[in-house]
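One structure is given below, represented as structure tokens, and several questions about it will come after.
All protein chains but one are shown at their positions in the complex.
Going by the order they are written in, the chains are A and B; count residues from 1 in each one.
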Amino acid sequence: MSYVSSEPGITPVFRPNSAAYRWRLLASTIGWSLMALMFGLLAMTLVAIIAFVIIRGGANISWATFTQTTQSYHGLINAIEGSVLVTFGALLIAAPVGIVTGIFLSEYQYLKTARLFSFLCDVLIGVPSIVLGMFGYIAMVNYLGWQFSLLAGCITLAAMIVPYIARTSEMALLQVPGNIREAAYALGAGDRTVIFRVVLVSCVPQILNGVLYAAAISMGETAPLIYTAGWSNYSWNGHFFHEPVGYLTYVIWSFISEPSAAAHQLAYVAAFLTTLIALLINLFARSTLRRKNAPH
Amino acid sequence: MKRNTWFRWGVTACASIIPLVLLAIVIFLLIDSWPAMRFNGWHFLVSNQWNLGNEYGDLVTVNGQQVPPGADYGIGFLIVGTLSSAFIALLLALPVSVAASAFLAEMVPKRLQNTASLMVELLAGVPSVVFGLWGLIVLVPFMNHYIYPGLTHVLGDIPFFQPPTGAGYGLLTSSVVLAVMIAPLITSTVRGAIENVPMVQREAGLALGATRFEVLVKTVIPGVRRVIIGAGILALGRALGETMAVLMVSGNALGYLPHNIYSPISTMASFIVSQLDSALQDASGMAEHALAEIALILFAITLIVNVAARGLLWLARD
Partner (left out) sequence: MKGMFKAKGLRTGSLVIKGVLAATLATASIGAANATTTIQETGSSLLYPLFNLWVPAYSKAHPDVQINAASTGSGTGIAQSIAGNVQLGGSDAYLSGAMMKKHPHMLNIPVAISSQMVNYNLPGLNGKHIKLSGPVLSRIYEGTATYWDDSAIKRMNPGVDLPHHRIVPVHRSDGSGDTFLFTQYLSFSHPYWHKKYGYGTTVNWPAVQGEIGATGNPGMVQALKDNPYSVAYIGISYKGQIDKDGLGEAKLKNRSGNFVLPTVETVPAAAAAMVPKTPKDERVSLIFAPGHNAYPIINYEYTIVSADQGDMAAPLKQFLNWAVSTKGGNASEFLKPVNFMPLPQKAAELTRAQIAKIH
């Protein structure tokens, strides 16, 4: 391991050949090695988890996984559909609200309210997902009488990702240079025109990235859904209230505690699918982000 | 300059959904847990039992609330389990993350940096329940067969490290899973901060004859310590509220405090999931109200932790 910098101009000039200095070099080498080891430890954990879901789950994937329901442990189609529905439903609610909130936070940042709301967004991001689940259970499942239902699940998830979309949108909008806004205002445009026609369009990819990450988060959530969406072995029948829906993460948590080996296999397949989807969304979002940033 | 005030009002109204959601959470949790607060009193926070009472007995009235005879709730063990698992996780994750982030920022060549940091940051994208499954199937037996016997052998004289080691489900296993989950969060924040340290600061150190490692340890890392502390507390908040992964590896202790580092524990978040079903058999509904009270307390704890972290990170920005 080299201590010599690769950047020109910052190579140490003072390099006496004393024993003390050699000790310091040795200490540095050990230090860097330890740091590399720590990095390796985290990277290996990722590799281990991915290998685990591929070996246990990827191997058991079959045509039936995508065509049959969890009834009698044949497939996962009801859970896959449910996960997609719950996620899209949450996004349909959270994305407009989140993006508009992001606009408020960035374009009116000179207001005290905007700074307060930005802080409250962070507070909401920090609320544990099970607390949101309990809230959804008390407020929607019981108080509003919706029972275990698609909508209760969607709204609970939406509450979880709204602040996230708002903050990523805010960040994206703040990166748009101020002089673009000033130019538009100078031409006589109002707030609405400036924001929608000038500022927003120049950072659509970044905002969509925030939405994509939010989709990945909701796909992987379990705790807020257990007592709001419930669970169903059948595909969704078009009802928003009173009918439970299935989702992939439930299968992972619940089927692993059942007696049959077929149930365990489904749990592994579900783990494989959720991990795959979450990681692919993450990779996709990062790659678009980099492409966009490249010219800057 | 032409301003559409109606537009601004519209946007403000939409943004107000965030505080309204927070308000709704607090109000619903308060209303639902009110009977439990009346029944439990302050002793709820310190005593250690979760006793629904005799479900088949006739309801009795205590502190103005109807409950099954013998009902008695105290979540001291949950508070201890939650705090200890999160703090041990932070203790494990912090050095690893700071080292990894310094390695990424300082040693990895620029063209490899994105790929290398991906290896850590993707870890944050793995769903919590998948961590739980991996913990349950891989980590629990591994800890039980290899790590725990080794630890008792080497550190067995220190209190809290003495056997018995149980079955691999417990405090340390939960903390390891939590540490893996929060490490990428700390790593990416700290890496960003290290990269933002001005080059002149490093050059000054190098010019004085320090090695790059010495520059890193003596000037760069101390320079970003507020970020490290802020990111650490933020990660702590995440660990305190983590549910599914802990649920699957913690052993779900009930009514007693951990007697060593291997002991089964329960955390507030995982307890809500594992006990809501039993609570629904309570005809008086008190068990469910008590779970809502736990959710409210957890909300308060994470709120305090998050506000502290944001404050520190905000200070570090200047």
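One rule holds for everything that comes next: a residue touches a chain if its C-beta (ideal position, glycine included) is under 8 Å from a C-beta of that chain, and two chains touch if they have at least 3 such contacts.
All values reported here derive from a predicted model rather than from experimental measurement.
Residue in contact with the omitted chain (choice from B:G76, B:G166 or B:G192): B:G166. Among A:F104, A:F135 or A:F148, only A:F148 touches the chain left out of the display. From the options A:L37, A:V204 or A:L280, the residue with contact to the chain not on display is A:V204.
Residue A:S72 is the one among A:S72, A:Q109 or A:Q175 that touches the chain not shown. Counting the whole complex, the residues of chain B in touch with the unshown chain are 49-52, 54-59, 68, 70, 141, 144, 164, 166-169, 247-248, 251-256, 259, 264, 266, 274-281, 283-284. Seen from chain A, the chain kept out of the figure touches residues 71-73, 81, 84-85, 88, 91-92, 147-148, 197-198, 200-202, 204-205, 208, 230-238, 242, 244, 254, 256-260.
By definition in this document, only the chains that are shown with their structure count from here on.
Centres computed as Cα averages put chain A at a distance of 18 Å from chain B.
Those residues of chain A that touch chain B in the shared complex are 3, 5-6, 9-16, 24-25, 27-29, 31-32, 34-36, 38-39, 41-43, 45-49, 52-53, 56, 96-97, 100-101, 103-105, 107-108, 113-114, 117, 119-124, 126-135, 137-139, 143, 159, 162-163, 166, 185, 188-192, 216, 219-223, 226-227, 249, 252-253, 256, 267-268, 271, 274-275, 278-279, 281-283, 286, 290. Remark: chain B residues 1-4, 7-8, 11-12, 14-19, 21-22, 24-25, 28-29, 31-32, 95-97, 99-100, 102-104, 107, 109, 114, 116, 118-123, 125-134, 136-138, 180, 183-184, 187, 199, 202-203, 206-214, 217, 234, 237-238, 240-244, 247-248, 269-270, 272-273, 276, 291-292, 295, 298-299, 302-303, 305-307, 310 touch chain A in the complex.
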